[in-house]
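My structure is below; once you've seen it, I'll send some questions.
All protein chains of the complex are present and in place, except for one that has been dropped.
Lettered A and B in written order, each chain numbered from 1.
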Amino acid sequence: MSTRTDRPIYERPKSLSLVRSNYCPGCHHGIIHRLLAEVIDELGIREQVVTIAPVGCAVLLYDYFEVDCVQSPHGRAPAVATGIKRSRPELTVITYQGDGDLAAIGTAEIIHAANRGERITTIFVNNTNFGMTGGQMAPTTLLGQKTETSPYGRDARANGFPIRVSEMISSLTGPAYVARVAVFDPPHVMAARKAIRRAIQVQREDLGFGFVEILSNCPTNWGLTPVEATRWLKENMLPYYPLGEFVGSTQPPAASKQPPAGSMS
Amino acid sequence: MGERVLMKGAEAAAEGAIRAGCRYFFGYPITPQNEVASYMSRRMPEVGGTYLQAESEVASINMVLGAAAAGVRAMTSSSSPGISLMQEGISYMVGCEVPAVVMNFVRGGPGLGGIGPSQCDYFQATKGGGHGDYNLVVLGPSSIQELVDMMGDAFEIADRYRNPVLILADGIIAQMMEAVEFKQSVDSTPLSRKPWAVTGAKGRRKNIINSLDLIPEKLEKHNWDLQAKFKQAALDEVRWEEYCLEGAELVLVCFGTVARIAKKSVDNARAAGIPIGLIRPISLWPFSVAPFEKVMPSAKKFLVVEMNTGQMLEDVRLAVAGRRPIAFHGKPGGTTYNPELIDQVIHQALEKERFDEHSN
Partner (left out) sequence: MRKVTINEDYCKACELCVSACPKQVLALSSRLNANGYHPVELIDEPHCTMCAFCARMCPDAAIEVWLVAAADPPLQSDSLRQRDTIEKEQKNG
């Protein structure tokens, strides 16, 4: 042990396993993993957390966190999480899912877990494609966006429109916190961390379902460098997927207008 | 010891599961077993358990996977089309080695089929159903009492092998009412701790419940390890019933409710001096080969009767291994047998040299 006259301004979170991740260079999954580990450390809940790993780039999630983990079939993570939480309500149960997992094959499971107000937390990583399988079109692919299976650009007539999952989830009554964030620069990274923390807290405070959608880059499948991909995200994804808190806003209410002194009202 | 009550099969099955220590039921409505869910929805809160109606059978089996991974006794119940939806989840549970009980009250198929009873999911249950190299212990009850007694065994076998167990019943058992005795009380002894379960990594390294292995050699080893479990189960979990097998020359082979009906026909035939007997496999996987060996000296012909177009028939062919002719009669689609019909089938089997025609 050192004498500890030094002070960390930022140190690697303890809940993050001491392994090199398999994510592509510059992939935002890495930032999101780091944030989740920071929040677990901050809340001191490492021994109570169970994560559910998706099918997707984050399929090896269980290697990256020092917490219990269950690997779920594709899209079924909210149902698996429900089974765990209903049988062990003292645990903090967190699913981590991508576009295909949550917005394609798993649409029923996420809607119904959210609708039940299941006391679980879902982190949804939206990078507009199916990353692990090589960049196919996803429900979140933008119109005109070229992917492995939309080589001429996504066409609304053939394939419908990109799904705004946060808005859809926020139309239900069960969720206690729904937010869309991004991690493309340090201030947004800090805001994303707050959102992740809040989404976990509403579970622990027994308020309802917690959901954070995180806009993310995919340098490899977008064919861009990490820095270029981050710029592409800002220019193309933000206009269609607005950031914000849709349910359970943590912002204080705007100050009410005071009547002028001496007025009757 | 226990009380004797008149109960519908589906409800008795639910009560039997609760007596066996199951406190978590996740399911979706499907005829002909909806009474399981209704009963569970009333009874689980009474015993401090959880009933949750899932949004689909897909969600049901995955909730069972989660609860089982967390170390509790969990189950689901459905019928043929719903069991098809559960195959992915069942394969995952085998691969990541979590225990659970799945009940199938079989109805006519394929597709939406009908709501009459059938035995047409034998292949699905015993030959995989889901993807990958695997087996489930499959138990086929022929009475409500047997189903209730089987529940405790099913959960215990599942826990012991860390593998799901499938109970293959049919719509007759689900819907009929019989007197049944519950030998286990509700307040059973606490269940054993499962050190592999995800209960929060307190004071230990993290537990991972996972069926993925991207390194082929490691996945190969995992498969052989699973096979070792199945080999052990094949030795220890095989069960069957022999009925009037002594000196039998025509040997009926039936399972489930068909066997129960066929026993009456066996009695009728024996009363008429016909040397006939019955093998009733109770474990459909592992399939019982021993009674076939036992009866082979006297047997001249086997007669398989089942409510499908010939599924257990294939396991009988394997057990007989070409040594005797095998006749077959089947009733798919939700139609059922009665003793008179089986009497006729027996006479046809005795008269004809070759008889393997399906009914009409």
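Basically, contacts are C-beta pairs under 8 Å (C-beta built on N, C-alpha and C of every residue); 3 or more make two chains touch, one makes a residue touch a chain.
Predicted, not measured: the structure shown is a model, and the values here were computed from it.
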Query raised in the report: If the full complex is used, which shown chains touch the chain that is missing here?
Result: A
Query raised in the report: If the hidden chain were put back, which of A:G174, A:P226 or A:G244 would touch it?
Result: A:P226
Requested in this report: Return the single residue from A:L142, A:M168, A:V189 or A:L238 that touches the missing chain.
Outcome: A:V189
Report task. Kindly state which of the options A:H28, A:R116, A:R154 or A:R180 is in contact with the chain not pictured. Result -> A:H28
Report task. Quickly run down the residues of chain A that touch the omitted chain. Result -> 2-3, 5-14, 16, 18, 20-21, 23-31, 33-34, 37, 185-186, 189-190, 219, 225-227, 230
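Keep in mind that, in the parts below, only the chains that are shown with their structure count from here on.
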Query raised in the report: Roughly how far is chain A from chain B, going centre to centre by Cα mean, in whole Å?
Result: 41
**Report entry** For the chain B and chain A complex, residues of the former touching the latter
**Finding:** 23-24, 26, 50, 52, 54-56, 58-60, 62-72, 74, 88-89, 92, 96, 198-203, 206-212
Report task. Write out the stretch or stretches of chain A touching chain B in their complex. Result -> 46-50, 52-53, 59-60, 62, 65-73, 76, 79-88, 90-91, 108-109, 111-112
